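All protein chains of the complex are present and in place, except for one that has been dropped.
The block that comes next holds chain A.
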Amino acid sequence: MSNHLLSLTTFLPILGVLLLLFIPKDSKGVLRGVALAVTVVTFLVSLPILTGFQTNAEFQFLENVPWIAAGPFVMRYNVGIDGISLWLVILTTFIMPLAVLSTWTAVEEKVKEYMICLLLLETGMLGAFISLDLFLFYIFWEVMLIPMYFIIGIWGGKNKIYAAVKFFIYTMVGSLLMLVALIFLYFKGLDAGFSNFGLLQFFDLRLDPATQTWLFLAFALAFAIKVPMFPLHTWLPDAHTEAPTAGSVILAAILLKMGTYGYVRFALPLFPDAAHRFTPLIATLAVIGIIYAALVAMVQEDVKKLVAYSSVAHLGFVMLGVFAFNTQGITGGMLQMLNHGVSTGALFLIVGFIYERRHTRLITDFGGLSKQMPIFATIFMIVTLSSIGLPGTNGFVGEFLILLGSFESSLRWWAVVASSGVILSAVYMLWMFQRVMFGELDNPKNQTLSDLNAREIAIMLPLLALIFIMGVYPNPFIEKMDPAVQKLVAQTKPLGMSARQMPAMQMQGLPAGHPAIPGMAVPAVEQATPAVADPNEVK
């Protein structure tokens, strides 16, 4: 596969930026239209990637050309995707048109700069997902930072500057330490005979435990801030609350995935032994995050803050699944990343809709909206249920696989505690929904609210469709990512594996000829979803 589809997708938004620069800043309609057209075209261009993707564990759509070569440093423009990054690329291109549409009327000032920021952000995010060169990844990872900082800081709410600076500083702390670790890792690679920053070769580099520990900690910190994991999550509620709707949607749907994707693509396969050593710690933080964020979400008065905290809880689930180190867990984590992108993105859009009408997000200012806005109520209900993880919606499949995977792994007790988070999420989401939508329509300001208009319904429809498709028939999603997940499971098997971890590992990672340890796990998997059992049969 030697075409330039990935580069085209990634850099189309940049072309859009160049186009926008030549449009006078007062013709706002044209600016919005061009930005929307660019994101839609980017999405359309990304579709052949999905259809042309071969379901195997190889990296595809590879492009590898020299970029920088200076002294000991050789960086290459080395991109490609596997089943893990494929869906994140598609999710990004899919969410962006919706994000542009979502602030069609809400952003009236500096439309040109706003659209330029959104498009730059899209390039940064896509680039980070497709990079197979450590240095290139770092560049894209940092490039995302500046447009997002401006989006929060310029078009945000009352406390925007505080939120924007906090977002920037938090991310920089992690990034800079990761940079040092990156350079260090590269020198280790040079000693082992590598000649460039290409990611894939570093997977075979088995470092000594001490080095792995330090490098893992540096990478893990950068990603943990981005996820965000408890106790590094405090930037997120601020950033979400202050950002304009599109900013929140992108932040929740895609930027947070950078953290979890970073673990899956970099931290785990690069430093498997250290990752295993820190599994109890990270799983504990993930579970604390799930429970703590759910409890905090329960007492929020601001709908947007509530959704932000629910994000922290959801991503705690993703981390738990990823650190189960087995197929179900990682598949569930990956799926939950997509689910979270769809349903939390949708929740932020919904919050944006009512904020645009009432300019308040306090739960107490609402009540009984369902009478006034029936379409809105229906959509809100579906999204709420999806966020809770009701069977039949997308949220269920991901959470179930995660709990299953972690229960089968060494994280059994963590999984038990985490399942209470599922109940808590039902409590805070439904309670919020009840207070906003049901009851008396007693606030006179709410009695004149108009229901969703055609644009808003058009934004929500694709998301609603996905909620059901991914909930009822998740097979296509899981199938495409499965070989890559299998490979990851094999890569992250520690050398000095303790006996206690053995059964869970063996079940998926080892070849079929290996005597499988009999256990209750296998039938459970087959009952859960046929899709998860498939790969085992293929093997």
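Following the convention adopted for this analysis, a residue touches a chain if its C-beta (ideal position, glycine included) is under 8 Å from a C-beta of that chain, and two chains touch if they have at least 3 such contacts; residues count from 1.
Heads up, the rule we're going with is that contacts and distances are computed from a predicted model.
The subunit not displayed here is recorded in UniProt as "NADH-quinone oxidoreductase subunit N", chosen from "Acyl-CoA dehydrogenase", "Electron transfer flavoprotein subunit beta", "Aspartyl/glutamyl-tRNA(Asn/Gln) amidotransferase subunit B" or "NADH-quinone oxidoreductase subunit N".
Across A:187, A:413 or A:473, the single residue that touches the chain missing here is A:187. Only one of the listed residues, A:154, A:390, A:426 or A:490, touches the absent chain: A:154. For the chain left out of this panel, the touching residue among A:169, A:200, A:416 or A:458 is A:169. The set of chain A residues touching the chain not shown comprises 67-73, 110, 138-139, 142-143, 145-146, 149-150, 153-154, 160-161, 164-165, 168-169, 172-173, 176-177, 179-180, 183-184, 186-187.
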